[in-house]
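Let's look at subunit A:
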Amino acid sequence: MLLSNLPALQVVIPLVSAPVCLLLRNPRHAWACALIISWLVLAMALLLLQQVYTLGTISYAIGAWATPWGIEYRIDMAGALMILIIATVGAVTMPYAWRNIQHELHRKHTGVYYTCYLLCLTGLLGIVVTGDAFNLFVFLEISSLSSYVLISLGPSRRALTAAYQYLVMGTIGATFILIGIGLLYMMTGTLNMQDISQRLPEVADTRTIRVAFAFVTVGVSIKLALFPLHIWLPNAYTYAPSVVSAFMAATATKVGVYVLLRFFFTLFGLQFSFNAMHVGEILMLLAVAAILIASLVAIFQDNVKRMLAYSSVAQIGYIILGISLATTAGVSAGMLHLFNHAMIKGALFMAMGCIFLRLGSVEIHNMHGLARQMPWTMAAFVAGGLSLIGVPLTAGFISKWYLVNAALTDGYWPLAVLILVSSLLALIYIWRVVEAAYFHLPGADMHKVREAPASMLIPTWLLIGVNLYVGLDAGLITNIAQQGAASLLGQALQ
Partner candidate 1 sequence: MSRLKHAINLGLFLFAIWVLLSGHYTPLLLVLGVLSTLLVVFLAARADLIDREIYPILLKASVLFYWFWLGREIIKSNINVARLILDPAMPISPNVFTVRAFQKTELGRVTYANSITLVPGTVAMDVEEDVITVHALTMAAAKDLKRGDMNRRVCHVEGVFPCS
Partner candidate 2 sequence: MMQPLLDVLSWICLLGGAIFLLIGAIGVLRFPDFYTRLHAVSVCDTLGAGLVLVGLIFQGGLSLVTVKLLLIFYFMIFTGPTAVHALAQAALQSKLKPLVDDHEPR
Partner candidate 3 sequence: MEHLIDIVLLGLLMITGFAIVRMKSLLAVAMLTSIYSLLSASLFVVLDAVDVALTEAAIGAGISTILMLATVALTRDEEKAPRHTPLLPLAVVTVTGAALIYGTLDMPHYGDPAAPVHQHAASAYLHDTPGEIGVPNVVTSVLASYRGYDTLGEVTVIFTAGAGVLALLGYRTRRRNIQGPGIRKLVVLRVIAKLFFPLILLFALYVLFHGDYGPGGGFQAGVIFATGFILYALAFGLGNAQRVIHHPLLRIMAAVGVLIYAAVGIEGILLGGKFLEYGVLADDPVTGQHLGIMLIELGVGITVAAVMLIIYYGFVSRQD
Partner candidate 4 sequence: MFIAVSAVLLVAIALGLVRAFRGPTLYDRVMAANMIGTLTVLMVAVLGFMAERPEFLDIALVYVLISFVSTIAVLRVYASRVSMQGSDRK
């Protein structure tokens, strides 16, 4: 009975636990509650993935109302993969959060932090599983509002301005999406994504639908920080508490990408999005710009969190590049990179959190000789960095390999060169940190710095472990990504 209601419970359980967390006055209890729920969510995500793997796409009618009237939950392979990413990152960051939050947040905020974290988790999961366009907007707002709060809790006052900037841009993005959904509804008379996609061909050739497409695309692009609309991201990730940076970098923008995929392939359809609207060319151009410019900017950052944030913008470029090819190979490479990048960035930001805990700073010029004091943390950073660069035997290599292959199949050989060049850029910015930590003489106060606590190191290494595992044996995850891509594109081709 509970198993058949898994899609709803997947979202509802974190939702219910959020108010419970607010009621628990003792921060330790709130943390314990959030921890249990996070791991429960991960367990459910695995069960759900297994169900989708065996049974195919799951549809769940909330309130037992038939589809165009009620709200439908619809989970295919791509969705299940997304849920797995969110749940994994959520479950891994939670044990890590305790020390980090104790350190970086004002004491009176620690209780609220867990509430907002659970709400954010709810929102992200809700976006992924829903099959209803407006419901997507609602859960998008839940995740956005809670992430504004989470970011604003950061230790410096600039966290406030970063959160404000994100709030303004995020709300513009959400309102654009709302306008787009409104126009779609106006022309089709329905909000269910499947239903819209079936009714769309009749009216696809109208100016209204084209505008709806444009607004949804721009709105989602703000949320996923596509290149010229990324300006909220560096500040938000730099000034948020480290665990929030790790969680958001690994999930929020990824969910944005997933929403874009849903709209392009499931809702509007491949034909309309790529052949009629030529979104592929535009996306490819923006992706190339993102990869090059953001990587270049990342090189010149002294604050490593900011550097990683710019690197995120570049990595989103890779994912979008894969999608812009609009082939099964391209999309599956994009999704694979989506998974890998979530693991890499999560781990890297968590390593930064460890460093911030002990060093009180994440600036390169303060890290001289750090490797001797915090060998495990720096080793994690190096491992993650190698994966980010795309060195063989790491996860980053796998996804870049598939990406290059997909590009070459379509005859876009300059893209392959581009990926190589940008990997070099990544090498440079990672190297700057490595150089400072391993090859510079330690500063005067460096001997006081100790290794990070196990409660933070182990989660970091867990994600690094996933990275290395995928690098060695990518079969399972590649298979899931390919199935996800096929289900996205296959629906479109029907």
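If you want to know what made the cut, all candidates are chains of the complex that A comes from, given by their letters.
To be clear about the criterion, a residue touches a chain if its C-beta (ideal position, glycine included) is under 8 Å from a C-beta of that chain, and two chains touch if they have at least 3 such contacts; residues count from 1.
All figures in this text were calculated on a predicted structure; none of them were measured in a lab.
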Single touching candidate for subunit A, where 1, 2, 3 or 4 all sit in one complex: 3
Sites on subunit A touched by candidate 3 in the complex: 1-2, 5, 8-9, 12, 15-16, 18-20, 22-23, 60-65, 68-71, 108-109, 112-113, 115-116, 119, 122, 126, 134-135, 138-139, 141-142, 145-146, 148-149, 152-153, 179, 183, 185-191, 195, 199, 203, 206-212, 214-215
